[in-house]
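Here the complex is missing one protein chain, while the rest keep their positions.
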Amino acid sequence: MSEFFSFVLQNVPWGCTFALVAVGLVLTYRATGVFNFGFGAEAYAAGLIYAELYWHGVDRLWAAILVVVVIAPLFGALLDWGLFSRIPPGNSMAKIVTSLGVMVVLPSVVQIFVGATNVSAPPAPLFNEYLPVWHIGSGPLFVSGSELTTMLATAIVLIVLMLGLRSRRFGLPMRAAVESPKLLELMGVNAKRVSRGSWMLATMLAGLAGVLFAPTETPISANNYSVILVAAIAAAALGALRSLPLAVVGGVALGVVQGVVQGYVASDSVWYQALVPSLPFFILLVLLLVHPGMRRLENRNDPMSGVEPPAPPPALALRPPHINRVIHRFRWLVLGTVTLVVITFTPGPWIAALTIGASFSVIFLSITLITGLAGQLSLAQAAFAGVGAATTAQLAVNENVPVLIAAVAGAVVAGLGGWVASLPALRLRGLPVTLLTLCLALLADNLIFPTSWIGGGDNGLNVPRPHIFGIDFTAVDSKPFLLLVLAVLLAVSGVVHVLLRGTTGRALAAVHVSPVGAASAGVSVRRLTMFVFFLSAAIAGIGGSLFAMSYLQESPSDFNWFFGPTFLVIVVTVGATTVEGAIEAGFGYALIAQALTYLPSTVSTNTNATQGALTVLILSVGAFTYATHPEGIVEAVKRSLARTVFRAVPANPAERRTRGVS
Amino acid sequence: MTSLEFIDVHAGYGPYRALNGVSVKITEGESVAILGANGVGKSTFVRVASGLVATTSGVVTVLGRSVAGVSVHELARRGIVHIPEGVGLFSDLSIEENLFLRIGAHRSPDNRERLSAALDMLGPLRDRRRVKAGQLSGGQQRLVAVVGAIAARPRVLLADEPALGLSPAAADDVYGALAATKDPLTTLVIVETRLGRVESLCDRSVVLDMGTVMYDGLTTGAEDVLTGLLHRTSE
Partner (left out) sequence: MSHLLEVDDVSKSFGGHAVVRHVSFVLDAGASLGLVGSNGAGKTTLFRCIAGELPIDSGSILLDGDALPSRPDARARRGIARTFQIVELFGGQTVLDHVLVALQAHQGHQGPWRDLVHGGRTSSGERERCMGILALVGLADRAETPATTLSLGDRRAVELARALVGEPRLLLADEPSSGLDGEESRILIHILNRVRKETGVAVILVDHDLGTVKAVADTVIAMDAGAVIAAGTYETVVSNPQVMSSWLGQSS
């Protein structure tokens, strides 16, 4: 009994860390309307800067004050000014993508500019690390300085925020600004200032959480902050992302439950390895399925959206019809010639990069389908690619199935995974679907891929390449293999293209824009959702198999959960609504990575980390253009080009007839 | 004193021009109806006056000062109160909170008095003042929006189709509340598509068509112009 209590009490401080982050998430959501996936990354940046300041001799309290009171709010103001204030209040998709962009990009930026990958934990800003020991019952209870600071901070933050959100002076305008900044302006309130204040406050909380968490781990790593973020999401979900006290209760409870389970399960058992870290994901999954408040997180339209100017027409509409006809007639000829020329004259390493790029393009096409077409932001596409790759590898290596047949089986298994994921998703829309897919990706990462009969163990499996027509595909820079991958890419592009412009595309777009309208027209939302999840997961699975074949290897960490948001952000940035967008993103991703290998080693000491970081950075900086160009940056560039080139040509009739609302 | 003046105003959204050279002068204390078919620029007219839509050319003066470069909230603080088309309330906030936003956050005796006066105008809704505005019926929401606007003590009140989507009885309530603001210092501008209820409230009418002023004079004479315009569009 007393052992139980000591497990409970010892983990309250740990739970308070979750609680503090959960409170930050809830506050950001209520005061800005953005569910901030970037919160963990912001906290990581703050923790790292705090540690660097401390190790460079700044007094710990002053360093903490500098980070929390000066740097963090300034960064918050920057986020609001540069990104979030540019998103129309009704566009929930842009809000999620932009915050995912912060989550993906910020750690890379911090690593490049602050430079540190191995920073040791600093002490807590207050108290001595070793405090007097309290005795409760029979067992001694240790409370360290950092733990005491965290608990105190959580209590103070909770009380201040609860009073603040209720206050007419501060909280009321904040909540109003979320719904409609324009309407708030009509009430005589400076809505821009309110939103800037909300972001400064929210980022301050991230800074505080970061500073308080930094002392507990060495070295400070972005990954640990992501783990806390997800646990905090589960805690915040208890209060349907709206209730501050429930978020605190959820956070503390989660910390305690995790601690108790950890205390009673033998540390060498499989359960300890798998269950304890995945506990928050299970809880979030259950809450998403059963909590009625989580299902009702639908986005409301800004009642004042009629005042905004209408969206610009797509680039295609700006291209005069006769040019379209020419492009249409010669596209196969051009495409074939370019491919052959490129393949003939490209040196070896670049052939390998092109092969990887084609595999990525296939994976990215699954995002075109589920996000560009169905409007669901799935963070599990990388996980589905991983399922495809693992299935292919297992069948080909351990069951001696020909690798192409194994790849088909991999696609089917991944597709079935997608179908299973669609069942809970049928009842959800928007943010809850994103959270659900995040949960699934994390569960796959913690429970499925580490299992050796799936992921192939720590060293992974050596994936063979196909043997057909007696051609040798096995060289890393095999040109026939590149052609084979390109052929698959072409086939998948064809399928996605046909669905995009056909009955399915129209019906899916209808469901995306107006679910009630589509249902009233007889469109079966259920069947379409299940189909899209199945097919997009299957396509991701094919891409994953191709990727494994390209590398001649499969390993359990190839598609860890962080690739889910990374892929999504990259595709959406480049353009998720067209087939070209996914292909450009796929080749861009692989080719930029290849180009970066030519960087002189003096650029950084740790080339690998920086290469990855730079690649993500280059491609996702565009994520921040998403706020103003939701159709993708490539499409936006094409449009402005089309405008310049075809200026002499009169706009098409549809555009000329466009009338705004009066 | 002139409370609202448009001189050769052009304005619009993106490529679409909603106002094409509108000149109108409204004196303090006047009640004016802005009439016309859908899509002729009526809403744009009031949005320009409250700063929501910027002009592309021309001069707009409100309460003796130009609106060029003045933000929406600044104009609202000067007493330009705009009840936008549609609901005009924050559906996530309670009735009371919506009124607080109009009246101001300070807990002064004056503000308390304004709040209780506003709640009195709401009649039976007074007891549901803690209920979220989104849970009220369309008519009740419009009534709260109008009452809130009045509680803001407007010098110029711009109401954009205040009775849109309301039952005849609810529309009467809303117009009753608007009539209560009529005093020598408050200017009232009401946008409507049909004459109907504005007739008794506004002596003067401005009829717009294709972004230009077709008629500006006594409301009694506006009917013929309106019918004439409607017949032309149907041919």
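Letters are used for the chains, namely A and B, taken in the order the chains are written, and counting of residues starts over at 1 for each.
The working rule: contacts are C-beta pairs under 8 Å (C-beta built on N, C-alpha and C of every residue); 3 or more make two chains touch, one makes a residue touch a chain.
Just so it is clear, the model here is predicted, and its values are computed rather than measured.
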item	value
Residue in contact with the excluded chain [from B:Glu5, B:Glu30 or B:Glu161]	B:Glu161
Touch with the omitted chain, as defined above, among A:Ala510, A:Leu596 or A:Val637	A:Ala510
Given A:Asn118, A:Ser520 or A:Thr644, the one touching the chain that is not displayed	A:Ser520
Of B:Leu19, B:Leu158, B:Ala171 or B:Leu188, the one touching the omitted chain in the full complex	B:Ala171
On chain A, residues whose C-beta touches the chain left out of the figure	310-311, 495, 497-507, 509-510, 512-514, 516-528, 531, 535, 653-654, 657-659
Residue numbers in chain B that touch the chain omitted from display	36-39, 136-140, 161, 164-173, 193-194, 197, 226, 230-231, 233-234
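Rule of thumb we're sticking to: only the chains that are shown with their structure count from here on.
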item	value
Centre distance in Å when chain A and chain B are each reduced to the mean of their C-alpha atoms	44
In the complex, chain B residues that touch chain A	12-16, 18, 38-44, 47, 50, 52-53, 71-73, 76-77, 81-82, 84-93, 97, 100-102, 105, 152
Interfacial residue positions of chain A with respect to chain B in the complex	167-169, 172-173, 175-176, 178-180, 182-191, 300, 303-304, 306-310, 312, 655, 658-662
